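Only one protein chain is missing; all other protein chains are in place.
A, B and C are the chain letters, set down in written order, and residue numbers restart from 1 in every chain.
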Amino acid sequence: MRYLPKSPAEREHMLREIGVGSIDELFAPIPAQFRLTRDLSIPRQMAESEIVDWFRARAAENGSGYDILLGAGAYNHYRPVVIDSLISRGEWFTAYTPYQPEIAQGTLQAIFEFQTMVCELTGMEVANASMYDGSTGAAEAVMMAIRITGRNSAIIARSVHPEYREVIATYAKYQGLPLTEVAFTDNGRVDLAALDAAITPQTACVLIQSPNFFGTIEDVAAIAEVVHAKGALLVVSIAEALSLGIVRPPSEADIVSLEAQSFGVPLSYGGPYAGVIATREKFVRQIPGRLVGQTTDRNGKRGFVLTLSTREQHIRREKATSNICTNQALIALMANIYMDVYGRDGIKELAMQNLAKAAYARKALGAKAKVLFDGAPRFNEFVLQTEEDSYEISHRLAAKNRIIGGFPLRKFYPELGNAAVWCATELTSRAAIDAAANEVNPAAGSNALPAEAPAAAISEVK
Amino acid sequence: MRYLPKSPAEREHMLREIGVGSIDELFAPIPAQFRLTRDLSIPRQMAESEIVDWFRARAAENGSGYDILLGAGAYNHYRPVVIDSLISRGEWFTAYTPYQPEIAQGTLQAIFEFQTMVCELTGMEVANASMYDGSTGAAEAVMMAIRITGRNSAIIARSVHPEYREVIATYAKYQGLPLTEVAFTDNGRVDLAALDAAITPQTACVLIQSPNFFGTIEDVAAIAEVVHAKGALLVVSIAEALSLGIVRPPSEADIVSLEAQSFGVPLSYGGPYAGVIATREKFVRQIPGRLVGQTTDRNGKRGFVLTLSTREQHIRREKATSNICTNQALIALMANIYMDVYGRDGIKELAMQNLAKAAYARKALGAKAKVLFDGAPRFNEFVLQTEEDSYEISHRLAAKNRIIGGFPLRKFYPELGNAAVWCATELTSRAAIDAAANEVNPAAGSNALPAEAPAAAISEVK
Amino acid sequence: MSNKDIRKVTTHISQNEGLIFEHSSPGKKAYRLRELDVPEVNSADELGAALRQESAALPEVSEIEIIRHFTRLSTWNYAVDHGMYPLGSCTMKYNPRVNEVVARLDGIAGAHPYQSEQISQGALRIMKALADQLIEITGMDAITLQPAAGAHGELTGILLMRAYLESKGNARKKVLIPDSAHGTNPATAAMVGYEVENLRSNENGMVDLAALEAQMNEDVAGLMLTNPNTLGIFEQQIAQIAEILHRRGGLLYMDGANMNALVAKARPGDFGVDVMHLNLHKTFSTPHGGGGPGSGPVACKKHLEPFLPKPIVVESAEGKLRLDYDRPQSIGRVRAFFGNFGMHVRALAYIMANGPDGLRQTTEDAVLNANYLRKKLEGTFDLQYATPTMHEVVFSDKLQTKLGIKTGDIAKRLIDYGFHPYTVSFPMVVHGALMIEPTESEPLEELDLFVDAMKSIAQEAIDSPELIKDAPQSTRLSRLDETAAARKPILRWSANGQK
Partner (left out) sequence: MSNKDIRKVTTHISQNEGLIFEHSSPGKKAYRLRELDVPEVNSADELGAALRQESAALPEVSEIEIIRHFTRLSTWNYAVDHGMYPLGSCTMKYNPRVNEVVARLDGIAGAHPYQSEQISQGALRIMKALADQLIEITGMDAITLQPAAGAHGELTGILLMRAYLESKGNARKKVLIPDSAHGTNPATAAMVGYEVENLRSNENGMVDLAALEAQMNEDVAGLMLTNPNTLGIFEQQIAQIAEILHRRGGLLYMDGANMNALVAKARPGDFGVDVMHLNLHKTFSTPHGGGGPGSGPVACKKHLEPFLPKPIVVESAEGKLRLDYDRPQSIGRVRAFFGNFGMHVRALAYIMANGPDGLRQTTEDAVLNANYLRKKLEGTFDLQYATPTMHEVVFSDKLQTKLGIKTGDIAKRLIDYGFHPYTVSFPMVVHGALMIEPTESEPLEELDLFVDAMKSIAQEAIDSPELIKDAPQSTRLSRLDETAAARKPILRWSANGQK
């Protein structure tokens, strides 16, 4: 086997040194009846070129080169090539969790930088190294709120990503934590009155998402006021991290759970992504996951270490803040690099482009069908209600235009009828939007939006 | 500009420190009439994603995924993925020629290893770090022979790659070095009698290629005998390095010029590839290009340095063995890694597979048209003579079967009529060969070769 | 400093590098956007009060500075690509490069999790193929690929147990966990609302059957067992253990962190395990990435299958794949989408590269390497248990503590010798544990260097203990003050802060 660095003679030599006659002797501790005496029934060893061919064939079945007008928790942003170029260094991707700081300063410093950037973006004071993703991060944030407040129930906005809500439900179910849902109003935002009514003295926290699953930006300050008035904590989940480039950070929140996928992480059919939890300094000892802190070495030189580990499972065992161990370090590194590439101005300009594309798409598609939840601001997503079934539209778009259309909402929000949440990012071309607009309601005739700005003249290189 | 690490304030600061009022002052040494006062007329600055898109569009115009039955000096072999993974480390590809050995031992040791492997493969005693490619290496080898022998003309076999012959001619032309050509016989090999007759006391060397442009393996020993008998040197050019896995090395040669492209170097529309010159120890001071030698540091530790540089242009100027400076180090590194991946046994087994594929192709295509030059052994190429024009066949194959057919010989060997040199490597599937066989002479009906060995059962992973 | 015996490393120059923020200067850029092909919008009009007023203070740097920053930082890390990384329980094996290549193919890395099933057949096939092969490897009946790491798999597995027991009418109260278990085990049980009850090991480092018999009752949901356990010892009475649990309606959960000792040699499904997780980032070669991403599939027996998280990939008679969400007894989701799909790709590529023979040889080499180290180092270091071990060996620092040297000191000194240390002070059943797992990826040469280093350090403990206490001495930084870090935590950089 080509990964194994042993010659037959070396194996013989080692067995002799150990003092056994055959490798089987080393497996003697396994009771004989449990020792496998046949080959596993899996495909035979393959050449590297066969493996590549096989996955290429699978990749082709997935189809690539589609225009993606779909977000819903996974966003199609351009990934600067330096990201893969850097994380492909073995020093990054073949290292373990930085338990030995003297030979892991690279990883540690990078995490420290990441924590800082997340604080800057979210308006929080501390951030952890990463969580598995936005959904589990949200669930952990709720449990964190329960630990902080000593209360034992939580309210989740119905406008939170449905799969996040499912995950929270799974985490909560067997711990006897009652969850209730709070509705949204006509403008797609959390119903403040309903929220106010729902909070009880046992409510540890209210979890909202902003921009929410409909793309609508919540009025975090107003919600925070209601929540805090009742002594509960406000947890804000953010699935589209890029929104923070232009949208007011949820500074009034007590805990922010961010999905960082937008920051240079491939869509990769849903993972790996990276969640991260940020909060106020006073809650730091209840935060789950790894934290990197600054310190000095014996000569007073600055260095970084994993810290506050008495919160964690390897020290605290059943009393730990979470069972999380392996997290998503390499993905957080991608996000770090992404934030460095765009930086202070770039992240804002990029967010502006998303805003403009989505506004255009909303107009273009809105000319053919009904845009729901007008009346509150949105970032790069919006909900479109159509006469026709949303799945039908998607199928037609995929087959005819190689466009991946919006996420049909019927399954999770039957009350919205034939509605879907659409997304436009900096990668969505006007042409794709126009094509989609023509398909969402073919009966309405070809798109008539005036070409206000001419398509940018990309110099022809020839 | 995103590659430039300066802020406007930093530029201002630096100008102040220098003591000039504006950047223009630093360009004052350029006479005013030559200073460009307009923008260059080239495309505007593009986003990274635009650049990627533009090249993807070009790549698509090139068409990929063709089956390649074409060699002729550029061979389609599988490239183990570790090659690009390793050479993509900045430490390899963003370093300069290893002028400062204390901080370039990586490059130096790798070249030393490469030199060793080339000696092992070719049966020579010393090898250099690299030449631009096989064609220029061949030309330099001829000039080297001229320096060694003090004679001033050379004989080139007509069966040498035609473009190599053109390059040699260009190099020789203005130095007043007469070149003569020696013919091939019915079996595709150098005509020994003609060769014997052609060598004069002014013949510095005879240059042959083996396997030659027709894929035929020359009888190097016999040729060497003729050449050496007349006091000339034998230069052997090898375009298909993989042949050395199974073909007798040209140990009787005085100089070997090898093109290493087969060893893990992408086809890349003809370059960059890497040549290398190997020779006998006694000729080492006439070798062109870089040489790495072993030495010790002040504490007696083994280390490597560029050596014998008194041969080179930066020391010897117009008396140097060549003007070569930048060579093809990174490509030689690819070849080094490739040889490590396959190693002693692998290189042979891989060559065996090429032999088998080409034998099958010769039979399959030979059933439909005439294989020329039977009677001498071949490696992975052979010449097929058809009724139909070779270009027509290639066009049909490309359009209909996405197969790139053989190299039409008419341009360089009109005497061979409608002939083309075909190639089969380990990457050429039996299916592609069968398809090609059916097209080279559609009139002859579908391929009737019996399926002696069933197509290997590649376990279905599902 | 007498480092004459250090053969594996030398010191060399290493670039210093500040925090990326310290390179920032207003107006530097590493990006350029495409020109907008739609009308610009006024962000204040669009967003109103939701408009961000102050930009996030992200660094402003150019592309080359980013390349240098992360290149320099990277050179401060030790990695599997540098040499042996014998962290016990972590299975730091070679991460094959082809895995990285196939995971980045456009149609794979670019696939949106909500694109329709029609254009996701490739992704679904990958998940299905991996699921099938992991089922065969574990000998279990069903699997979910959704969990994102080992601990997440544990959570899923214990949720399955709980759901199953609830369906039988009683979720029970406690989970038994051996004292040698990894911290995630008790932490997980607690997250699922179970009390943790400690189960002590016997003098052979295995589950004490009598204790198990005594502690097992109708309040106990089951046992979380690592096998081989964290001492590297295969639980030889595994059949009896399963029997005791099953007899009283409990379930056997296996923490599969140590499957690298078993793949193709023995299958948990054959020895009584009801549910288990795998760590694709250990046994199946997906990279650890400096702390993730991992992937923790959970495999179970038939009786637990109805409770698996949804969706599950199913195949129609015609070979068309789809996602089945119609699973009424499912515990629900444990993660959005389908888990760390990119890791599924890599693990499958690893299995394909190995085949049945390759996997068997891999396991054999892993066990061979560990036993070779054990043999060479016993005597020099104390072995608390004489029981044979499989893929890892755990020594204690008993002999060295007498000289004032602890496992953590030896670990730091190993750094000077050019190695990443072993796992320090775990499992807790061993006094000052040195937990060593070489994996199959280590050449004999590297093992011998390790043995020499360990012996040399043992000698230094006698001759010059200060060398060890001051270690590491050859690194950019000397020992870091972790106490100070925790006492007054500095968890982020700030412009007018500390430097």
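Operating definition for what follows: a contact is a pair of C-beta atoms (placed from the backbone, for glycine too) under 8 Å apart; a residue touches a chain by one contact, two chains touch by 3 or more.
Quick caveat: nothing in here was measured; it's all calculated off a predicted structure.
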item: Which displayed chains the unshown chain touches; value: A, B, C
item: Residue touching the undisplayed chain, where the options are C:L47, C:I67 or C:A111; value: C:I67
item: Selected from B:I347, B:A369 or B:V440 as touching the chain missing from the view; value: B:I347
item: Where the missing chain touches chain A, by residue; value: 2-10, 45-50, 81-82, 85, 90, 103, 461-462
item: Touching residues (missing chain, whole complex) on chain C; value: 7-16, 23, 32, 62-65, 67-68, 71-72, 75-76, 81-83, 94, 96-97, 353, 415-416, 418, 441, 443, 445, 472, 474-476
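Methods note: only the chains that are shown with their structure count from here on.
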item: Distance between chain centroids, defined by C-alpha means - chain A, chain B (Å); value: 47
item: Inter-centroid spacing, chain C versus chain A (mean Cα positions, whole Å); value: 21
item: Numbers and ranges of chain B residues touching at least 2 other chains; value: 46, 48-50, 81, 85, 461
item: Interface hub residues of chain C, defined as touching at least two other chains; value: 26, 28-31, 33-34, 60-61, 63, 67, 71, 98, 100-101, 125, 352
